[in-house]
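In this view, the complex is presented without one of its protein chains, the others remaining in place.
Right, chain A next:
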Amino acid sequence: MQVFSDEAVNVPDSTDWLGTPLACLMPVEQAFRCHVCKDFYDSPMLTSCNHTFCSLCIRRCLSVDSKCPLCRATDQESKLRGNWALREAVEAFTKSRRAILDFARAPPPALQSPTEQSNSPTKRKATEMDGAKEEDQETKRPRRSTRSTKTRAAELTAAILQEEEDTTPSADPDYVDQPPDDGLVACPICLTRMKEQQVDRHIDTSCPGSPQAAASKRQAAVAQTPQPPSTFPSFNNRLGQSTQPQKPPERLPALAYSMLKDTALRKKLSELGLSTHGSRQLLEKRHKEWITLWNANCDSSRPKKRSELLRDLDEWERTVGNPGGGSRIGGIGMTIGGGAGQGPMARAQAAGAEIKDKEFDGKAWANRYGDSFGDLIKQARKGIKRQTLDGGANSGESAKEKKKETEAETEKEDTPADLLPRTRPDGDGESSVAPPTPMDIVPPSSPPRLDEQGGDTGMDDEQQVIPGTPEKGNSKWETSQQQKQQPPIAGDA
């Protein structure tokens, strides 16, 4: 995991100003940082007690404690208001931060020769210093190597792109059209501009009634007549944008979970396109987290796409949502994957992801599916014995080897997980059915739910293959065994 070595060095912090002549900027930067995440404010929101936090941070805090983390005054999510002035200030500061820091870290100009000074001294020095710093870090941390420079380059391009985006005219829904200073007045009904004395007649005869109608009429007119050379180009631009469907996303209301039955909650989740797997508690937590993510996104000046939010939720599910065993990751992953969700491959992938998870509890897994592992091992042994007999007719040596193998395996009865992959015949390209991997034989992503509250028979139960039921859970293994026995076995290697 490279996270630490790369990110630890790159995480900007207010203490970066210490040791530079601009140490007094540390409190300034601290004022631009959220007290909860300690990062720069992201969509800052004002509480009823006049404290400010990132939208996501304060929404999470309130969902845990319903109190302001700073003064512990009781507050509600619905009372939060955006602090837009601070948002702009933070944006401006973060944009200029790098340059100011480079400037502060550069040696004082007195040390430089006059020729250097004319050649934009701060920039040159800054890049030189950066280079030196990077070399230094590279000798200290050999793992940093090329990746960090690549990511840095990527970051740079991203920053440039971001800046370009910023300079394009913004589509702010709250933009209020300033009346152009053209000596005309607007019709009070349809807002069309005209000479003052024309207004009365216009209302009596030709007023279309609503501003939208007028706008579309005007648009049509604009489209027909050639564009006026230069007077109001931006005005026309704005008009064009305002006619595009630009509904700001609506905030989701909180649910009173105690009033909802399991099925109703599942319905709510599936209406939102979220996974309905897991215990009641997890369902509530998932719904709550989605509302938090969604509503915080509504506060953002650059809202994320739904798919990005789903990814955030997935990330949350893997870490915070399910600290014990990550056995429900599949649920969400499948929802994102869309139609593939029900297929055995998706299930296998989900289970595979689960096994690879760092916090995967191998023992619990082995206990839970010990029976089906046992069945599979028995079948595998049978298959191998039969193979050994078949193979014995062809070549005595390989049969002997196989016998030895089987014997060795019988000694190791207690380690089913070890056995499984080895008993599997290798390297046959003819069989259309893939050799079973541990992922294939494990049940789907949500194991039997012992922690379920109330005897709810969820709809996902029908889709589940219960481990150990031979007709379903093991059928694949059997078919693959049969297919493998038909062609003559050529030997182990």
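Throughout what follows, a contact is a pair of C-beta atoms (placed from the backbone, for glycine too) under 8 Å apart; a residue touches a chain by one contact, two chains touch by 3 or more; residues count from 1.
The criterion applied here is as follows: contacts and distances are computed from a predicted model.
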| item | value |
| --- | --- |
| Undisplayed chain, where the name is taken from the UniProt record, one of "ADP-ribosylation factor-like protein 3", "Ubiquitin-conjugating enzyme E2 2", "SWR1 complex subunit 6" or "Cytochrome c1, heme protein, mitochondrial" | "Ubiquitin-conjugating enzyme E2 2" |
| Listed residues A:R60, A:R87 or A:K268, member touching the removed chain | A:R60 |
| Touch criterion as defined above, residue of A:P69, A:G278 or A:G383 at the omitted chain | A:P69 |
| Touching residues on chain A - with respect to the absent chain | 1, 3-5, 7-8, 11, 13-16, 18, 35-39, 57, 60-61, 64-65, 67, 69-70, 72, 315-316, 319-320, 323 |
